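Have a look at the structure that comes next, please.
Here the complex is missing a single protein chain, while all its other protein chains stay put.
First chain written, first letter: the chains are A, B and C, and each begins at residue 1.
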Amino acid sequence: MNPLYLETAVILLGLGLILAEAFAETVEKRTFAWVAIAGLAAVLVLTFFVDPGTAAPGDNWRRFYATDGAAMFFKRFALVTTILVLLMALDYLPVVQRYIAGARPGAGLGEFLTLPVFTCAGLMWMASAKDLTMIFVSLELVTVSFYVLVAYMRRNSASLEAGVKYLILGALSTGFLVYGLVWTYGLSGHTALDQIGPALAALPPESGGAVFFAFVLVLVGLGFKIAAAPFQLWVPDVYQGAPTPITAFLSVGSKAAGFIVLMRVLDVFLSVPSVVPKAGLVLVGVTVATLVYGNLAALPQTNLKRLLAYSSIAHAGYLLVAVTSVLPSAGGTPPPIPMGATVAFYLGGYLLMTILAFAVMVAAGNHLPGDEIIHFNGLAKRSPALAFGLLVGMASLAGVPFTVGFFGKFFVFAGAVARGQWLLVAVGTVAVACGFYYYLKVVRAMYFQPPVPGQETAIPLSGPTRAVVVALAALILFLGVWPQPALNLFPGAR
Amino acid sequence: MALYLLILLPLLGAVLALLGVAPRKVSLLASLATLGLGLVLLLGYNPRLADPLSAPSAAQFQYVADLPVVPSIGLGLKVGVDGLGLMMVVLAGLVSLCAVQVAPAEREEDGAYFACLLFITAGCVGAFVSLDLFFFYAFHELALIPTFLLIGIWGHGERVAAAWKITIYLALGSFILLIGLLWLYLSFPAEVRTFDLLKLYQFAERGALEGAPQKEIFLVLLAGFGVLISLFPFHTWAPQGYAAAPTPAAMLHAGVLKKFGLFGLLRVAYPLLPEGAREATGILVVLLIGNLLWVGLAAIAQRSLDSLLGYSSVMHMGYAFLGLASLSPIGQSGTALLLFAHGLSVAALFAIMGEVRDRTGTTRLDELGGLAQRMPFLSVCFGFAMFASIGLPGFANFVSELLVFFGAFGVDGVHVGKRMAGDGLWIIFSPLQVGVIAGLWGVVISAVYMLRAYRRIFWGVLPDALREQTDPPLAARWPYALLIVGLMAIGFWPRLLLDVIKPGLGVQPTPAAQAGR
Amino acid sequence: MLPWLVLLAPLVAAGVILLVTRGSRALSAWISVGAVAVSFVASVALFLGPDLRSSVDWLRFDVLEGISLAVPFGVTVDSLSKTMLLVVTGVGLLVHVYSLGYMHGDRGEARYFACLSLFMFSMLGIVLADNFVMMFIFWELVGASSYLLIGHWFERPSAAEASKKAFLMNRIGDFGFMFGILLIWGMFGTVVFADLPGGIERLIGGVDAMRLTDPVQAATLSKRLTSFLTLAVLGIFCGAVGKSAQMPLHTWLPDAMEGPTPVSALIHAATMVAAGVYMLVRVSFLLPFAPSAMTVIAWVGIITAFVAALMAVQQDDIKRVLAYSTLSQLGYMVSAVGLAASGAAMFHLFTHAFFKALLFLAAGSIIHGMHHEQDIWQMGGLKNKQVITFFTFLVGALALAGLPYLTSGFYSKDAILYAAAGKSIPIFVLGLITAFLTAFYMTRLFLAVFFGKPRSEKAKTAHESPLVMWLPLVILAVPSVIFGFPFITSAFQLDAGHHEAGAIPVPMLAALAFLLGVGNGLWIYARREHDPIRISLLARKFYFDEIYAGLVRVTQDLAARIAGFLDRYLIDGLLVRGASALTFGAGFVLRFFQVGSAQSYAMVFALGAVLLLWVALR
Partner (left out) sequence: MSAITLNDYLLVSGILFAVGLFGVLVRRNIIVIYMCLEIMLNAANLALVAFSRFHVAPDGMPDYHGQALVFFIITVAAAEVAVGLAIIVALYRTRQTTQIDEINKLQY
């Protein structure tokens, strides 16, 4: 089966759902979510049966559509993320309901449950994008649907504010990205990445500056997506204001898509020898800034959602450390796990633990006064399962061994050490120590502190939520002991 | 396979305890099973198979089993033990057993409490039996979160601050260690790169690490392990953390977990990086003198038993480092034995300190006194543990320190005629020998503060406030006795352990007994 | 197997008492007595038998490169240890028996006997040790059991402090001892006494051989060898200084009198404190190679003897007088070792053990009779109330003071004075003055205790002690008299030989010193109710305690306080907390980027892009 069908199926699913939602007013809105989940799950199953095939002379689509292992991995990644986000969204519906004030119960909720399907399609296309046009369009599909989702709770000023900030900064980054893409095209005369690389490498040396100009503009645009400093300032505000499942989606999906594009683009630019040294400098600088900002600014944080936002920046930093290990270095050796696999594995782990944390937030959120960390005081007594789930999530985010997060960091820093990136290693060490502090702050609230008076009742858990929390926690621990299955998903990892 | 079972036993206990199945009984059983299995394996271990002169191999490490995890980078759950590892396993089982028993009665039903303790035990056991650099490290870190929880939830005094400090500090140290281990791993040529220690030993012996920046790697490892072992000046987490920790946690942490660092230096850093170790000796000696004298003096200045014991346990690490720094099989055997000896003695001291704290509500030296009149049993036990701690003969600590002194003093040889230090008639001692002299004076210092504590707490006039104190009931006394018996057994006949651990340290096994020399 | 029986019987007794019979005082006591009786009988058998050695490998490290270490756990039975075994087990047995009475009814009786047995084990270990490490082991154990026994009445703050002080002083000595052992091992590669002479010969032989080829180097090596050995011997001597309470580590011994009196008799008079001397004698074969160390030893000994005698003159506590006299006599012995007369030292150790044990036990009997009053000026007129004690104390006092030709003390002291006269006149003169002072303060003590009118209620109601207590006195009185006589010395192979003393009539002078001392004592103290002379410098023991307290305050305590302060505020405060505060502060500052305005974010965004471009196009 041709992989192109996957996205087509997802888009058709989304279109069908949104049409059905518009006309079938009597259907319970949750049904759409379940249908979407079932549909996406079906597509996920299908991904294992597609035949990437080999390039044939007539396959023009292959010029802009990658079918390699990374693409398949990130497609599945997008599908899993979307399914989990939809599950979370089901729990979150009461909150959304409160802030949209539709004409009757359930009105206006449908899009909240179906738009993520379009986002998912965008993410899947991004996974395969290897043409400037394709990159731009799929990226915008994701971004524009996120604009809507972030600002979805239109009676909630925080959600709207987040939406506006995301809108302005997103558009700004799009401007940079597009300008960079244009220059790339202009310099090489091609829009397909496969052709751009050789074309750029063939340019005379004096145009190195221009190539670099294009590279930096693209990097800036993607830096926004992956939340790299100094293009990360939107992250905490938007994460805090957005509906929680969407925050999770942003944090995982958007970042993952950003990284796969970044890796593909980097591949192209680093094939130009004159760009490599300065690209290294820029990448290392951005990485250091991201690590420092994400981890240090998280220290005084008191709001869990914002904390996870800073954490998202921090993890972007670690991922960038992995990305820099693609840079050749004097005296260094290649990373033991190839860069792509490291990033993929790290993102996979990040998916599990971040979604877990947000899932617990959503599940507990209906019974908590807010999402400040102190609101989680005594959660261990109110709901041991949720507290344990969040404990596992936080431990994994912090990078405690026998969680998938640790293996992620392990591979990342193995790469950095292999390349002799000592600055990154040193900054990373401080960053990890900071991470222990702010992640364990949540643990401290849940376990060390008594519940807030008047908030001592046990928290009921719905079946699906419990299943999600348990499954994610179990996966985090399982992959923390035996990561090979996850590595196998990414063919480049040997 | 037996070793996997060894790791699983405490884990299983932890899970059961977490589920609330008679937590203390389950934990006791799990610890006992760990200890028992460890002893059985120790008895079954044959040190004579090992060849001390060749690189450690499966002949030295017995019960070897392998479970590939990430084969592409040579990472797998490879386990195997030599005498040293088995000794540490037995130590972990023993201290765990006692720690579970001395847990206060009001925790009886607290599954999480016991689960945390058993997780620490499991982590220690796992680290001691791992023959894979990665899992060796990872198992140690398994204890991090349980420690945080134990101190933060059930601790004393400034528990939250202490929990933060110990956790962040150790996490930082561990991460530095991880970097060091990665560097070490990556310094091997790509074609022989593996986390399998046995293979690494063999590759290193064939010169795979020539040209690697051994000194730098060693120093990074030393810093990482050093933080975990509370090497001066990275030691300040220890007194505060141990003072705040619940008694069983302090026992396990100070008694077993902290030994991981030394174990790691013995297992990884010294055998694989001998050149680096040699070049770093000077730095290490300076730091360890800090442990011995600076921390020793700071211990004298303490006014409460909990922090005094904390400082004391830090100070004694100086001896362990001295033995390591000696680079001599004698000194390193001393360090190895000290792991065991210090583990038991510090566990006993912390146990008694906890008992005193629970019963009197204070550990301040000036609020206590004359307790021997009301608590003869505890005072005798504390006396024994104190004597062990200050290196009195008859206890394992003495033998360890003795070996350390001999090892460190002899290595640079004052052998007249062979190698003579310095010029002229003045005797010039090598840095190591200066370290030994500091260590000898440390023996005096440790006697100063321990005897003073004993005098203040158990001897002298009994304050009116303490008239109603009593000893723990008969049934609860065995942990103290067990720890002390262990110390004395090794103290009287150190060969019980030394004969087993020696081959791993490059020493010939002791020949059959020679009577009437 | 006999030596092992001697050694282990008391250990078994201690263990049994601790683990099994501690509930029953009487049973515990008898177990302890039985054990020491077994040791005594076995010692006698050993004494009559041949020399022997026996050992097992305790620690053994055969290292290919570098020095190997072998520490056997071994016993050696030769003439030296045979004699010492008899002294230790003999006096020990009597003290055990005596303790049955003295400690009867004490709450901690079982503990007392357990510790006493532990002490016997440790002391016998020192005697039998065949190598340095084993000797050091028992050396320390002796210190520990002494600590426990001095602190027997631990609820008394003075006893608790005294025991701590004793242990610490010993530890300081042991610091040097261990250092010496390490040096010896470093030089010769062995710690076994019997192997050392061979080792020395090898080294010297090597140096001699080198003289032919490279005389300059050989001379350097020879000197170096001497300085190493001197340092080693001085280190070992440090141990002896601690254990035998020589200056400047002597202050613990008088305080140790806080322990029960039988303990004072056994440990702090007859045996343990003599261990230092015994050890020096044991290693005396090393001394000739370190002449300057010998001089130091001789002078330290004689100064201790002299100063302690001075201090004894002004003490009022009966046990303290005896304690200072012990110091003084130990000083003689140590000095003798330094004068290369270790035979004489051993001889004096031998006689002193008996008469000093006798004196202490008699003092114990007095104290017992006086309802635990120890101030001699509260006594008086006891000669009628405690007749047996009176006579036996008299015998002991005369032996200590050295009644010419009739007591053992005279002979042994004489031997030392002979040695001094032959080697160093200043030492000899100090020795004589000490002898005079000894006679003087014993006369003072004797008169104050037994003569005159009873000076307190307790003295009026004093009574004689029970049989188990006076019987040992009587038994001990016999050796106190006869053990200086030639037939005994030859039986014990003691070196009572009179060293070459040149033209000095040593016995005459010694007798003169005795007579002068006794005469002066009678003249000053006969029929006195109070002490007519008060020399506070002597009464306060030359202010040693105060000086040491000050010294500890300004050195150790100050250093501890500084270290504690710096550890808390510099290392932990500034470095650790400072680093964490800095990190936290940086995080706090970074948050100000997050002002909430989308436009400022855009500004940072744009500036970031410009910065990267600047890097790119630079």
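In this text, a residue touches a chain if its C-beta (ideal position, glycine included) is under 8 Å from a C-beta of that chain, and two chains touch if they have at least 3 such contacts.
Just so we're clear, the structure is a prediction, and the values are computed from it rather than from any experiment.
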Open item on the list: By the document's own contact criterion, which visible chains does the hidden chain reach in the full complex?
Closed with: A, C
Open item on the list: Which candidate, A:Gly163, A:Pro230, A:Gly317 or A:Pro335, sits in contact with the chain we can't see?
Closed with: A:Gly163
Open item on the list: Looking at the full complex, which residue from C:Ala37, C:Ile524 or C:Ala606 touches the chain that isn't shown here?
Closed with: C:Ala606
Open item on the list: Out of C:Arg53, C:His152 or C:Arg591, which residue would touch the omitted chain in the full complex?
Closed with: C:Arg591
Open item on the list: Considering the complete complex, identify which of A:Trp61, A:Tyr147 or A:Phe478 is in touch with the unshown chain.
Closed with: A:Tyr147
Open item on the list: I need the residue numbers on chain A that touch the omitted chain, in ascending order.
Closed with: 132-133, 136-137, 140, 144, 147-148, 151, 154-158, 160-165, 167-168, 171-172, 174-175, 178-179, 181-183, 185-186, 189-191, 236-237, 240-241, 306
- [ ] Provide the residue numbers of chain C that touch the chain removed from this figure.
- [x] 591-592, 594-599, 602-603, 606
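By definition in this document, only the chains that are shown with their structure count from here on.
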- [ ] Report the topology of the inter-chain touch graph, choosing from line, ring, star, complete and other.
- [x] complete
Task: B-C or A-B - the one linked by more C-beta pairs in contact - done: B-C
Open item on the list: Quick check for you: compute each chain's CA centroid and the global CA centroid, then name the chain with the smallest gap between them.
Closed with: B
TODO: With centres defined as the mean of C-alpha atoms, identify the chain lying farthest from chain C.
DONE: A
- [ ] Would you mind pulling out the distance in Å between where the CA atoms of chain A average out and where those of chain C do?
- [x] 76
Open item on the list: How many angstrom lie between the centres of chain A and chain B, each centre taken as the mean Cα position?
Closed with: 43
Task: Mean-CA-position distance for chain C and chain B (Å) - done: 35
- [ ] Provide the list of chain B residues touching at least two other chains, using ranges where the numbers run on.
- [x] 168
- [ ] Return the residues of chain C touching two or more other chains; collapse runs of consecutive numbers into ranges.
- [x] none
Task: Partner chain C, residues of chain B touching it in the complex - done: 53, 165, 168-169, 233, 235-237, 240, 294-295, 297-302, 328-330, 333, 370, 372-373, 383, 387, 392-394, 398-399, 402-403, 405-407, 409-411, 413-417, 420, 425-427, 436-437, 440-441, 443-444, 447-448, 451-452, 455, 458-462, 493-495, 498, 502, 507-508, 510-511, 513-517
Open item on the list: Taking the touch rule as given, give the residues of chain B at its contact with chain A in the complex, in rising order.
Closed with: 69-73, 134, 137-139, 141-142, 144-145, 148-149, 152-153, 159-160, 163-164, 167-168, 171-172, 175-176, 178-179, 182-183, 185-186, 190, 193
- [ ] Enumerate the contact residues on chain A facing chain B in the complex.
- [x] 333-334, 336-337, 391, 395, 398, 400-402, 406, 410, 413-414, 417-418, 425, 429, 432-433, 436-437, 440, 443-444, 447-448, 481-484, 487, 493-494
